[in-house]
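A protein chain is absent from this complex, but the other protein chains hold their places.
Chain naming follows the written order as A, B and C, and within any one chain the residues start at number 1.
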Amino acid sequence: MARVEFLGPIEREPMEVDIKNLKELKDIFKDDEKLQEWLEISAVAVNDTLVSDLDKRIEKEDKISILPPVCGG
Amino acid sequence: MARVEFLGPIEREPMEVDIKNLKELKDIFKDDEKLQEWLEISAVAVNDTLVSDLDKRIEKEDKISILPPVCGG
Amino acid sequence: MLELYNGSLNVEEILSRWYREYKDKNFGAFINFVGIVREENQIDGLSFDIYEPLLKNWFSSWQERAKKRGALVLMAHSIGDVLVHQSSYISAVLSPKRRVALSLIDEFVEDFKANAPIWKYDLVGGKRVYAKDRSLKLPNSGILSSRG
Partner (left out) sequence: MLELYNGSLNVEEILSRWYREYKDKNFGAFINFVGIVREENQIDGLSFDIYEPLLKNWFSSWQERAKKRGALVLMAHSIGDVLVHQSSYISAVLSPKRRVALSLIDEFVEDFKANAPIWKYDLVGGKRVYAKDRSLKLPNSGILSSRG
């Protein structure tokens, strides 16, 4: 199972998902109205690298991070 | 008498001159070959303000500074 | 060198230590940017979450970029609460050349603002309020959204 972490202000517990790619993750989230508000403005990293492609293959043990807008400093 | 100061690396003693404008100072210096090497690359300040005009009127008590190329820091 | 601290930064200690550490290494220019929490909008301070693995990757890529120009970057940042008039952030560049140092610090600080995985909250009446309006979306944000 891959692990999904919600970072910063999203305030959700991590979850385990059984998926082959990010499209399947998008599908899992599609009816979660509250999460959609975050997903609209959040980036996605797989194993700590930002990704741009939903076809990105997800392996077991992969770590998926959901990153809302940032403001350091 | 106005006073002329030679700054930084020029290494000349200050001198007193009786002049009405900077043109007259230019004339005083015209045969000083060694000084000409410095004057070619030096700026001129009257009472601590850089000047661009040789017609600039010089009063008694004025201070004229000769400033060779700079490099702070 | 990337340094993370719980709470506010000891700016004097950090700048002094960095200067001592690098002054004999023949960099001619040491430039640093210190962020100080401003008193505004009735906040008591700011608070920060950091996603360290990605921040470390971001910082490493910057170190490579600086190295190509003969320079070095340093950074310190706070985790958690930092009160008004305390400091939360220092970035620095060491470079043999003045021009490289001045350009790099600008690029480094601006890229930090746009891309470092850090979340900021206002501290108001004991609560953390996400500074959403001042925050910037990371590249390719929204790809998992089913809306629009």
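Going forward, a contact is a pair of C-beta atoms (placed from the backbone, for glycine too) under 8 Å apart; a residue touches a chain by one contact, two chains touch by 3 or more.
Small disclaimer: the values here were computed from a predicted structure and weren't measured.
Peer 1: Please provide the labels of all shown chains that the missing chain touches.
Peer 2: Those shown chains that the absent chain touches are B, C.
Peer 1: Can you list, in ascending order, the chain B residues touching the missing chain?
Peer 2: For chain B, the residues touching the absent chain are 7-9, 22, 25-26, 29-30, 36, 39-45, 48-52, 54, 65-73.
Peer 1: I need the residue numbers on chain C that touch the omitted chain, in ascending order.
Peer 2: These residues touch the chain not displayed: 11-12, 15-16, 19-20, 23-24, 26-40, 85-87, 96, 98, 101-102, 105-106, 109-110, 113.
Everything below uses one rule, namely that only the chains that are shown with their structure count from here on.
Peer 1: Could you please state the distance in Å, as a whole number, between where the Cα atoms of chain A are centred and where those of chain B are centred?
Peer 2: Each chain's C-alpha centroid was found; their separation is 72 Å.
Peer 1: For chain A, give me the residues that contact two or more of the other chains.
Peer 2: None at all.
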